[in-house]
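For reference, the structure I am asking about is given below.
All protein chains but one are shown at their positions in the complex.
Right after this comes chain A.
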Amino acid sequence: MQRTFVPPIYNVTICGGTHGNELTGVYIVREMQKQKMEKAGSVSVTTVETNPRAVAAGRRYTEMDLNRCFTDVLLSSPITESTPYEVKRAQELNAQLGPKGSAKAVDLLIDLHNTTSNMGLCFIFYSIDWITLHIYKYIENNLNSVPVRAIQLDIPSSEAYSLESVGKHGFAIEVGPQPSGVLRADIFNVVKEALDLTLQWLQKFSSGHSFEGGTVDAYTFVKSVDYPRDSAGKATAIIHQDLQDNDFKLLRSGDPIFQTFSGDILKYEGEDLYPFFVNECAYYEKKIAFHLAQKKTYSFPHISVKND
């Protein structure tokens, strides 16, 4: 396979607390700051607690979900007295770590999240980017304590709404299951290991190491499914026990997905797809019971750093 030369990664920014009740990122960032983790070889490392107000309140957000505020439209919207805190904060973060789409943006932005869904460790990214895929592969090969998967959101950069879209390269690391407001040591240790591997990869890359190409099976978002609701808009069913905790297990027509409060079972109808974010607590208000994805295989080339 041909080799591709990729521009260097000089700096990486690790973010936590984008959702204030997703605690792993909060404590990882604090520990990195305490340990003064500022360099990994020649790569400089920055850490940011992105939504300190939400962290202090122990809530996902104070006025608006920060991780939906990074579209081009919201980043350039004029600030008035009624602008939600998180929209203002997103613009601050964009100035500090971006601007999104510009040459001044940080080279790599990693945003740490937790989910109440049984998703193991997931990389979530927008574009098929060689750096992201190589790091993902490196972690997939070296991290054995939990399942590791890749999720791709096929959304153009201007509409990309989450924090990691601000960096030249970026991805979120989403780990579950963990209840909001809870800090589990096993999850903390897994995320720490994934970040150590990431920094290891970056150091190797920066020092001229070349990495073999390969393929990644990524789950690409297709659509979401809401709970069945009554005329007043209240959910009338719960995720069926066969679907609960079975993120990424192929869903076929006829499989149970909901059970109503009166005991009826509702079944899935449609093409074979993979469910994820099954019963994520924060998605009740977004009217999402679970997402569905297709699996696609992406190839990526051998790469090494381009020396100027």
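Structural remarks
Keep this in mind: contacts are C-beta pairs under 8 Å (C-beta built on N, C-alpha and C of every residue); 3 or more make two chains touch, one makes a residue touch a chain; residues count from 1.
Following the convention adopted for this analysis, contacts and distances are computed from a predicted model.
For the chain that does not appear here, its UniProt entry gives the protein name "Aspartoacylase", which is one of "U3 small nucleolar RNA-interacting protein 2", "LSM complex subunit LSM5", "SMN complex subunit Gem8" or "Aspartoacylase". Which of A:182, A:222 or A:288 touches the hidden chain is settled by the complete complex: it is A:182. Residues of chain A that touch the chain left out of the display are 27, 30-31, 34-35, 58, 116, 177-186, 188-189, 238-241, 244, 259, 261, 279, 281-282, 284.
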